[in-house]
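One structure below.
Note that one protein chain of the assembly has been removed; the remaining protein chains are unaltered in position.
Right after this comes subunit A.
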Amino acid sequence: MTTILPTPEETTPTGAPGGAPPGALTAPDSPTTLVERPAGAATTPGADRPRADVRVRVLPRPVIRFRSSRPDLLLCLGLLTVILAVQGWNITHFPTLSDDEGTYLAQAWAVQQGEGLAHYTYWYDHPPLGWIQIAGLTYLPSVIAPESMTVATMRFAMLAVSAACAVLLYVLARRLFLPRWSAALAMALFGLSPLSVVLQREIFLDNLAVMWMLLAFCLAASPSRHLWHHFAAGLVGAVSVLTKETMLVVLPALLVTMWRHSHRDTRKFAVTGAITACVLIGLSYPLYALLNNELFPGPGHVSLIDGITYQMGREGSGFILDAGSGSHGVLQSWLYYDRVLPLGGVAGALLLLSTLRWSVTARALAGPALAVAILTVVAMRPSGYLPAMYVIQALPFLALVLAGAAASVVHAVLHRRLPARGSSPAPRTAFGRILRDRAVRRTPAPGVAPPGAPDAARSRALTHLPRRALVGVLALAAAVLLTPRWIDGNRDALTLDANAPYRAAAGWLQEEIADPASTRVLVDDALWLDLVHDGFTPGTGAIWFYKADLDPAVTKTMPRGWRDIDYVVSSPTVRRDAVDLPNVKAALQHSTPVAVFGRGEDRIEIRRITGGTTGGAR
């Protein structure tokens, strides 16, 4: 084996032939040794043909070992502390407890109790892996202090997920050859954007799915390009999809990342292995349904096909740019928290995708940029349903792409050769300069510097000053634009108490109801676990309000409808959905408030049913 200096063609991150065109924007971090082997064999059709005297060199990709890089570790750890502080402070008070959080946590509770996948009939609304993970994540606290298993408290568990996501994003950025500052920028954008802070605090399956998908991307961009890392990437990608099925649309981007970051000689095994792993793990969900005899629809039981049909058939929320549509409202709610990340990210993705031909960074980030593009296109469907948490799965990619675009621009400003400077910019020279710049900083690599280096160095020093100044101005402008908005956005997250009514309502129910075991309450999912801990019967005593109309197992216990109920806890969600739920609507009409917490739209009323019989048939 011999050590040979890398040629420009071989140091492209993809390891693919081709070479770096003029103005390649960033370069791999450290050229290392390469293994030389004789080849020509690959295409020799017969043994009789004399061997072609061609050599193919396999260049180990420049490796960034996160674990052994002290500056990376320190930077990442520092940022992580800030992110955890911002996300963790006031986490139980803001944002408002959401119905979905309650649903998932309650189902996780059911898993912990050994009651199966849900305490009501599991009907294949989502793959169950997400809340099985939540159950695992909250297992220890739920054993030590069972009453801590409520939405607000268990938000702390999501901090662990956020932390994992943030670190994985940093690692991914480094694996995609972004410079340190850019990786840090991605991590900060992802962890500190007010939009992220609000959404990542909540117990959403999407946050878990994002964690798995980021892990899959990290594995796909593994510096050692190990077959089983790629295999694991496919596997983890499938886990991500089984955690939240909407991640399915990101899989092509994962594939692109893997393709770009695998080596030509082993690519076919790596990529097919990953796809196989992904498909096989993905099939475990239908297999589970099949083994339960619940794959196909039939009378008297739920089925996976029914579940999928329901999800696909959800009423659309209109075109996202059509003011007045539901989707537009959702978009506005995102932009209310942060404009930089969603809009800047999409712009960054466009920039990267349109400079694929010229920019090494763009090629390295092709996967994440594609993820942003796909998610944007899916959000633009004219008749699709756009849930508020949709943006969660885009957040890491938006941050990464925005930071990558920034790195691209900075590199172009600092290093791009101006056409006016005499000779035509030859690709070798352009890249050679980058290599030399790095070689000087790291291991001296004799012979890499192009001829005539001293002159070039002097003239570069002259041109560098204004270029650096320009970068400084750009950075300052970005900071001025960004910081006030983020401070405003995060101030709310750090100080507001949006959940006081919920806490007060929970407290009231705990204090004022004498005999919880025989009292029946319609309540939204967010408060449900509080009631269960107070001694209400899960399922038929403490009732998810909509189950009173939709679940035959529950309506069966209410032969006289609203008369068999004692209380309704009327939260904004209950009032909103009651329109389509006759039992709930009737209960609201035939009840009077006994306690009201909060004011206006967001108030929570505890209403006692009038004219019914307390402790109805169970």
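Everything that follows uses one rule, which is that contacts are C-beta pairs under 8 Å (C-beta built on N, C-alpha and C of every residue); 3 or more make two chains touch, one makes a residue touch a chain; residues count from 1.
The definition used in the following text is that contacts and distances are computed from a predicted model.
There's a gap in the complex where one chain should be. From "Glycosyltransferase", "Hydantoinase/oxoprolinase family protein", "Glycine/betaine ABC transporter permease" or "Monovalent cation/H+ antiporter subunit D", what does UniProt name that chain?
The UniProt record for the chain left out of view names it "Glycosyltransferase".
Which one touches the absent chain: A:D125, A:D265 or A:D577?
Going through A:D125, A:D265 or A:D577 one by one, A:D265 is the residue touching the chain not shown.
Please identify, in ascending order, the residues of subunit A that touch the omitted chain?
Interface with the chain not displayed, on the subunit A side: 1, 15, 35-47, 51, 55, 58, 60, 224-228, 263, 265-266, 268-270, 272-273, 276-277, 280, 284, 287-288, 291-292.
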